[in-house]
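Before we start, here is the structure in question, set down as structure tokens.
Removed from the display is one protein chain of the complex; every other protein chain stays in position.
What follows is chain A.
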Amino acid sequence: MDSDDEFMSGLSSQDEDDFGGAQESDDGSLGDEFDDEEEPDVGFSQDKDLKPARKSYEVDYKVFSPADIQLHQDKQIDEVSAILGQPSEASAILLRHLRWNKERLIEAYMEKPDAVLETAGLGPDAAQTPTTKVIKGFTCDICCEDTPGLETYALKCGHRYCTDCYRQYLAQKIKDEGEAARIQCPTRGCHRIVDAKSLDLLVAAELRSRYQVLLTRTYVDDKENLKWCPAPNCEYAIECGVKKKDLSRIVPTVACSCKHRFCFGCTLSDHQPAPCSLVKQWIKKCEDDSETANWISANTKECPKCSSTIEKNGGCNHMTCRKCKHEFCWMCMGLWSEHGTSWYNCNRFEEKSGSDGRDAQAKSRQSLERYLHYYNRYANHEQSAKLDKDLYLKTERKMMNLQTASGMSWIEVQFLDTASQALQQCRQTLKWTYAFAYYLQRNNLTEIFEDNQKDLEMAVEGLSEMFEKPTTELAALKVDMMDKTSYCNKRRVILLEDTAQNLKAGE
């Protein structure tokens, strides 16, 4: 077996620190003023009995709006300003210069205040307002302009250019390169930072707001416990205390106010229960093997009985051939009737042992088969999640029809939305359980894991099938569907809980 197949054996059980515990307040900035804020909804609102304590797969985190971020910055700036006796403008420059490491700044400043001020571009005469100058006989090294009366500008380093060139240079940095807090002098090798006052003097008004946004970004970019939500156009940031070294034993899924759920460790979409390193390995493996595996994830298959082409159009794995009415499982192509009562190992890959494992060819075939087994199921849930989503969009219209037909209110048809969300989330989890299982070493815990996986899989297929029923039947199914939804969520919690506990224990 390859070394990358032995993920679980590589887990060490070193220090038993509490990951989810109180955040180490290595910066005092994160005040209490946000504690009253509504906690992000990571629980399952319809499952009140499961709600109270934090689960072992959950982590503490907070969602910050752009206004929150600004507030936190301002607070830090005020604190530093009070300690160092510097105006807040200068304190902001100092903090950005030292990448928002307040302790380091104060320490360095106490030791050598002049040197710190100087390198941050706040030398002794920083109080002076910078001005442009006309210098006799000046030629600009950037544009080669030497017209008399040319306005010029230089930072403390004395490297002087015409103001037009300076403006162009700053505009390029801000607009195209997204830099703001650490733009250097245009001279090659000169590391003098263009300070805020010079920027105010030279940057055109229409770029100021962009510049302010970029300055705000540095606050989040520079802090290890803050990350931007990766959803397109989302302006929120998440604060979470989970450190890089913790990532082998915890999967820190966070949910932004924009509803996007992602992993704080690697910023990919939620991949619980699989740890980041395993996800990275798996994605790479899938890319490398994509040509071999592609046919599996194709959206059409032949009916195992009559060989007519069948296209999967819903998220459910229970297929009925239009032509011969044969009922089978999309995943394993086996008889569906055998699934209903006993889910016959559809989630489990039977490791073949014995004589045929000896010769290399059989071995490599078996290793491919094993991979395809898990990949097939992984890809299937990915595909189904997409189809469930499409289905929901279609259902939304039907929901409205149902409202008019049955007299149900919009609130009363919300159970479909809840079910759809549960399906999405459970499929996301199931998808990653297969990547996880691929790297799982066989031991007594594997069976528990596979049983949990199987239970969730069955619950999801049941709900998914119900979800695809014609609109006219949906009203009558409401109670049943709500029960199934809550059961799915329960199974998901159990699976994540068990896996997270084992991961944390390093087993």
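Quick note on the criterion: a contact is a pair of C-beta atoms (placed from the backbone, for glycine too) under 8 Å apart; a residue touches a chain by one contact, two chains touch by 3 or more; residues count from 1.
Assume contacts and distances are computed from a predicted model.
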{"item": "Protein name (UniProt record) of the chain left out of view, among \"UBC core domain-containing protein\", \"Cytochrome P450 27C1-like\", \"Cytoplasmic tRNA 2-thiolation protein 1\" or \"Protein Abitram\"", "value": "\"UBC core domain-containing protein\""}
{"item": "Contact with the hidden chain (one of A:68, A:145 or A:235)", "value": "A:145"}
{"item": "Given A:168, A:376, A:403 or A:446, the one touching the chain that is not displayed", "value": "A:168"}
{"item": "Touching the absent chain when the full complex is considered, from A:119, A:187 or A:418", "value": "A:187"}
{"item": "Contact set of chain A toward the excluded chain (per top definition)", "value": "141-145, 165, 168-169, 172, 176-177, 186-189"}
